[in-house]
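Supplied in structure tokens, the structure appears directly below.
A single protein chain has been omitted; all remaining protein chains appear in their positions.
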Amino acid sequence: MKRIGRMTVMVLAVSLLLSILAACGSSGTKQVEDTPGPVTINFWTISLSPTFDDYVNARIKKFEDANPDITIKWTDLPYGSMENKLLSSIAGNQSPDVVNLNTAMALKLADKNALVDLNKEATEEQLSIYFESLLHSARIGDSIYAFPWYYGLGVLSLNKEIYEAAGLDPNQPPSTWEEMKEHAVIIKEKTGKYGFVPIYNPPIDLFLRGVPIINEDKTQIIVNTPEALEWAKWNKDLYDSGVVPKESITADAGYATDKYQGGQIASFITGSQFLNRIKNNAKEVYDKTVVAPIPTVSKDGKVHGGLMNVVVPTMSKHHEEAILFAHFITNDESQLEFAKVVNILPSTKEAAKDPFFTEGDSNEPEDVARRITATQTDKAIDFTLGVNKEGEILEFLWKYWKEMLLGRMTPEEMLKKAEADMQAKLDEILAEG
Amino acid sequence: MSKIGAFLLYTLMIIVALICLGPFLWLLSTSLKTGENLYAFPPQFIPNPITFENYVKVFDIMPLWNYMWNTVVMTASGVGLNIIFCLITAYPLARLSFPGRNFIFFAIISTMILPNAAGMIVNFITINKLGLYNSMMGVVIPSAISVFNVFLLRQAFITIPREMEDSARVDGAGEFRIFCSIMVPMIKPTISTVLIFDFMAFWNSFLWPIIVLDDPKKYPLAPALSYLQGSLSFNFAYIAVGTIISIIPIIVIFLILQKQFINGMVGAVKG
Partner (left out) sequence: MAKATITNLRKKRLIFSYAMLTPGIIVLLVFTFYPIVYGLPLAFTNYSVIEDTKWVGMANFNRMYADPDFWLALQNSLLYVICVPVIQILAILMAVLVNNKLRGVHFFRVAYFIPVVTSMVAAAIAWKWVYEEKGVLNYILQALGVIKEPVSWMALPGIALFAAMGVTVWKGLGYYMMIYLAGLQSVPVELQEAARIDGASRWRVIWSITIPLLQPFILVCTIMSVMGAVRVFDEIFVMFGPKGDPAGATLVTGVYTYKLAFIDFNFGYAATVGLIVSLMIMIFTILSFRFNRRGGMSYYE
């Protein structure tokens, strides 16, 4: 076996040598060519198929009819494979032209200069149809890297049966977080079930509570404020008291949905677009559901909407046509039609004004949710720092928040440490330019 | 063996089997449940009523037969290529002597340990340059040979007694004929071991087919099933159905080959 060792070392050495030679000889070439004549636009989305095949195909047909020179090739990717496929394709010069991404992913690509700056390449008119707050989610400096697409706003769903069993009135839902907690305590006592499962998102939660996170100039991290401390302490107490499950530390929307569907928690906050999951999976629970606005958080009424965007990679060979289609699939008409298929909210001003969102008086949870969230569209934001590598900066807050819940640091220490480490990371990023 | 001994053995074996099969049985039972019972608590272990509706619906909402056919094509060509390539590579390394033999063998083995951080991306670039983008060939060719299988088959070839080969030579058989009609049949057990591992790998492969294939209609089962976990729609019973459907063929293959498989394992380790 000595020989395997020696041989491996040798192969390693030879490989290193060869690869240095190879690396010297090659360099990345990027080119953009705009060819006239018929073009094919590759359009990638994240897990919309097969449920929305009819909708997407109909939109594509309409676009192709209006633009006979452009063919759209739609590829829907399973959840979790977008990053791998996109990176490989860009490396292999098979870049798609129009891609559906969430804001965090769009920003990550944007700061690698992989996305087209729509402030430069799209027209004023094209940009004007979107809510400015949503359009600015994918902004770094003066550049805008994405057309906002659909999003959902949170609503509070209550399980009538559990609420009544605990002696509470489901028609008087909690309107503040303090009330959420009070109700949860009563529910735990009376029924043994959890009142709710907190789903933590520290940057957004803090921002909505008036913590700036970053200053106007994007040079200074501001996390350690009295508001932040109050919220952190409140959460720590809640977690320690056992009123919410210990599992909430790793809980995501899927976890809470499962618990709610199983009738194991009395209430939960979910994007209005996910109510149809409950309808499909647990009709019984859906029928017992009362929908209410989420407890107030921010003084100015701002609410968080997890946004889906549409971007155009720089490596696309047909920027103009790609932008045309990206704009088409996110325009008023397309979004309005999409909203009629599934409970999403449009990111464009005109579509949001459509009476469809506010009319009707059915007590069907999905309809109630639509009416509630429709009144909040102009207050919706998808919080971002607006600097390069924001994920790496925000990661500290996420990590220390969990460590605080686990009792490894106090709320005070958590905020101090988070601010210091985030600032250090920001300084490092600013120094890189 | 005494009756008590047998009884004890059976009891133990059943307990272990329950632990091993538990999660699988739970998926099976979930796939047979109706909507209301899916999230019932305490959970139903045996569904009541039993319904096959979920199976029907999954076949309804997606062209499952099409995906299955893709998977069969991919798995068959992948396993076939892999076994041929590994056999012809392992044989000379085991039975013939030529300059550079040991170097080649150890160089191959060392790749099991060396790091390969950007492997997928580099291979995609290569596939692209070879013009195999969006083709089934592009999906299977990088796995046409696997180092561990070469290693297993080489060990198996080594153990064949020399006389077999010599007597064939005396009869005037050519090298290739000796390989095909004497050596390969001798190591059937190991080949079935390799076959099972290959089958598992290809049948379950998820990420690489997505990357190479541009057309979702060409996707095999594993990525296609993940469509059931859509971002705006999600049905747990359907996911359970998909999982059960994807496991069954592997179990069938294993049942068919299990005796050979165990013998192959002996050969592999003992050498």
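As written, the chains take the letters A and B, and residue 1 is the first residue of each chain.
Note that contacts are C-beta pairs under 8 Å (C-beta built on N, C-alpha and C of every residue); 3 or more make two chains touch, one makes a residue touch a chain.
What you see is a predicted model, and the numbers here were worked out from it, not measured in a lab.
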Return the single residue from A:I46, A:I60 or A:I90 that touches the missing chain. A:I90
So one chain is hidden, and I want to know which residue out of B:L21, B:A76 or B:M164 touches that hidden chain in the complete assembly. B:L21
Missing-chain contact, candidates B:P47, B:P63 or B:P92, resolves to B:P92
Of the residues B:M136, B:I187 or B:I239, I need the one that contacts the missing chain. B:I239
Touching residues on subunit A - with respect to the absent chain: 1-5, 8, 12, 15-16, 18-20, 22-23, 27-28, 83-84, 87, 90-91, 108-109, 112-114, 245-250, 264, 391-392, 398-399, 402-403, 406, 408
Write the list of subunit B residues that the hidden chain touches. 1, 6, 9-10, 12-13, 16-17, 19-24, 26-27, 41-43, 85-86, 88-89, 91-93, 96, 98, 101, 104, 108, 111, 113-119, 121-123, 126, 141-142, 144-145, 147, 150, 155, 175-176, 179, 196, 200, 204, 206, 222, 226, 239-240, 243, 246-247, 250-251, 254-255, 258, 261-263, 265-266, 268-271
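We take it that only the chains that are shown with their structure count from here on.
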Distance between the centres, which are taken as Cα means, of subunit B and subunit A, whole angstrom: 36
Subunit B residues touching subunit A in their complex are 35-36, 38-41, 61-62, 102-103, 106-107, 109-111, 113-114, 120-121, 124-125, 127-128, 133, 206-207, 210-211, 214-216, 223-224, 226-227, 229-237
Which part of subunit A faces subunit B closely enough to touch in the complex? 3-4, 7-8, 11-12, 15, 42, 46-52, 73, 75-81, 84-85, 87-89, 91-94, 254, 257-258, 261-264, 273-274, 276-277, 280-285, 342, 344
